[in-house]
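Just one protein chain is left out here, and the rest sit where they should.
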Amino acid sequence: MPQLHDVDYTLEYPYTRTTGPVIGPFLTGLRDGRILGQRCGHRVLCPPMEFDPDTFATLEPDLVEVGPGGEVENWTWVGEPSAKHPFDRPFGFAFIKLDGADTALVHAVDTGGDPEAMSTGMRVQAQFRSERHGSIADVYFVPEADAAEQMIEPGDEPVTITEHLIGLRINEPLHPHRARFAQGLLDGKIIGQRSPVTGKVYVPGRGYDNMSRVLMSEADEVEVSNVGTVVAFTELNPVQYYGQTETEPYVRCSILFDGTDQPVIGIDIRDMTVDEMRVGMRLRCIWRDPEDRSVTDIDNRYGNIPETVYARFKPTGEPDVPADELKEHSW
Amino acid sequence: MAPRPCAVLGIGQTKYKRRRDDVTLDGLVREATLRALEDAGATFDDIDAIVIGKAPDALEGVMMPLLSLCDALGAIGKPIHRVHTAGSVGASTSISAVNLVESGMYDTVLTVAYEKQSEGNATWALSGGKSGGQGAGGTFAPWIRNYIARSKAPEHIGWMVAVKDRLNALKNEYAHLHLPDISIEKVRESPMLWDPLHFLESCPSSDGAAAMVLGNDDIARKSGRPPAWVISHAKRTEFGQFPGRDTVRPQAGVECSEALYRKVGITNPREQIDCAELYVPFSWYEPMWLEGHLIAEEGEGWKMTDAGDTELGGSFPVNMSGGVLSSNPIGASGMIRCLEAANQVRGTAGEYQVPGAKISIGHAYGGAAQYYAMWMVSSELNPVF
Partner (left out) sequence: MVSLAEDVAIVAFAQTASHAHFNDSEPAMIMPCVNSVIEQVGMDRHDIDFTIAGSCDYLSGMPFAFVMNIDAVGAWPPVYESHVEMDGAWALFEGFVRLQSGDIDTVLVSGSGKCSPGSYREGFSLQTDPYVHAPIGLDPRTQAGFQAQALIAAGKATERDFAEVVARSHANAKANPYAQLSGDRSVDDLLAEPYVQQPLRRLDCPPTSDGAAAMVIARADKARELSDNPVWIRAVDHRIESHHPTLRDLTDSPSVRIAAERVGLHDGPVDIAELTVTYSPEEIILRDALGLNGDTAVNPSGGPLTGSPFMAVGLTRVIELARAIANGDGRRGVAHASSGPALQQNLLCVLEGDG
């Protein structure tokens, strides 16, 4: 089996959150160096909630300052912080009942890395970070004795929207059939999988034939022609979302390679305009020079025949295939 | 045992907007939920179970959000579960909630669907978070072109649908887009996004939530609220890509509507159904679904649009509320179709009421036009066809 790259990407987006009538003032308070709780009958809820947690009745926004001191009601020690944690050294997470509040806030306590300093009933005090954005992460806690005096400059506008870069890193080897397909492209070959049940040829193979619900292996793999027929195309005006690197309109098409039964979708056609494209048009894949080919865009889900392996798709000059012969392959 | 009869007893919607900058996710779902409870004359205490639906978690970056929304939905101590069937999810969620009532295990069920698309980016999510994504329009455009080629429909059909749905939306206070000066010319002159789809032939990206309270026949009688009886529902799924797939008239869509009609003995949907809320995110899907769901003969759907039959006041009104073309919080859009169908047969559709509507359908589709969910609602429990 070829040894190719591992799949390694982060599914990531800078989400924005609108903060509403209760969380908004709470986050504004944190930015301004104050912790606020929401009144709920005779109680004060911190973290604040928009509704009574017992009756679920909506609460009118009514925020009152709590803390900055509080008492630890429960705790656990994080020996190996994750990338999403507020500290990169060991710290405690704790239930902190702030002075003046009736419910506890979950937050991080920095004891300088010492788990022995944590205990139920210990007094802690809020410390505010020098850079604050209106986030729960603007604040953290330390043992009361370690608390420093802080002068916090309040901000101007209320916090109504916050940004959060949220992602999950995905890291795994290419699945064996994906690796063989990718290696084929590096070798200038298009590898498909022929269903042992129906004989239909799929490119790229998925490691199974979904129509017959049968797994497929290397034994089912076949090299297919690099000449095919356009069965569908579309011009895309790239939406400028986070991570989008495309800026100009371009054509994507689906090509049914000769001898196969399902088109390869999403093939990038850069040197033809949409006006030059026709369903039924015959195209040949012209490979890049071997040293210029790269398959690093192929992962276990995305990437069929990436433009990093071919120089272009060139019209063969053959007559178009009549559209009704392609009816079975409209994607 | 026969399924226990189930009725829609309360409906709640938020105002749909590009960005609901005044609410949290909690606040958004509560706005629709509290309105549905009020409409049903019910409180959280009356709810036996909750079904929640939305499209991918990556649209807001909150994983399995029922866990963080259950307090806001008053679900503590109750069953709550989450449905996800791509774009069809709002209708699938509605149907799952009906199943709970029909089972006899739960008397009163709250169902909620939402999307807060402004928190993330739908095209990013549809692209799997990768550059160079095709998006929904890029996927559907070639199939629409095939429909046009097959049916010989004139190009103005898409423009007509775009105008009609936006004019309907003017009568719906909850609709996202209110475009009073919409016209065929404006649609035609708007930028081409994916040939043949112009900007104004495409759905907006919306924030919003929808909710319903469903109850069995006993609850319906006691509530005194006008019921919309859910007399039939159906779902069908097929693969997105396989040799021989008809992407213009997907078989799953045909079979879904066949099952929907067969259950109650509908033999002529065009005549026996009074109006429909169909999932039309791109204008051309109106005629495509009229045909694909057996309301019109193959090749005849566009003629219904062209003749004005699908207008409010026409012989078979479609998307009286303004449809997905006017409001599209993805995860909720299917539920909005279902609850707007219910509004019609309850007589609660206000300015966009089809006079005397007794039978209506709500519909949604999703994925690569491969997931279908439909329901039929009636003002009577046992209508005779």
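Chains: A and B, in written order; residue numbering restarts at 1 for each.
In this section, a residue touches a chain if its C-beta (ideal position, glycine included) is under 8 Å from a C-beta of that chain, and two chains touch if they have at least 3 such contacts.
All of these numbers come straight from a predicted model, not from anything done at the bench.
**Student:** For a quick check of understanding: of B:11, B:100 or B:219, which residue touches the chain that isn't displayed?
**Tutor:** Of the listed residues, the one touching the omitted chain is B:100.
**Student:** In the whole complex, not just what's shown, which of A:89, A:189 or A:301 touches the removed chain?
**Tutor:** A:301
**Student:** Contacts of subunit B with the missing chain: which residues?
**Tutor:** So the residues of subunit B touching the missing chain come out as 1-4, 24-25, 56-64, 66-71, 75-86, 92, 96, 99-100, 102-105, 125-126, 128-129, 234-240, 242, 251-252, 255-256, 259, 367-368, 370.
**Student:** Touching the missing chain, which residues of subunit A?
**Tutor:** For subunit A, the residues touching the absent chain are 7, 11, 17, 19, 23, 27, 47, 53, 73-80, 82-86, 93, 95, 103-108, 115, 120, 135-137, 164, 166, 168-173, 175-177, 206-208, 210-211, 213, 215, 300-301.
Definition applied: only the chains that are shown with their structure count from here on.
**Student:** Provide the residue numbers of subunit A that touch subunit B in the complex, in ascending order.
**Tutor:** The contact residues of subunit A facing subunit B are 9, 11-13, 15-23, 49-51, 53, 55-56, 58, 160-161, 164, 166, 200, 210-211, 232-239, 241-246, 252, 254, 261-262, 265-266, 268, 274, 301-302, 323, 327-331.
**Student:** Can you check the complex and tell me which residues of subunit B touch subunit A?
**Tutor:** Where subunit B meets subunit A, its residues are 19-27, 30, 34, 44, 58, 60-61, 71-72, 74, 116, 118-121, 123-124, 127-135, 138-139, 141-143, 146, 149, 193-195, 239-248, 368.
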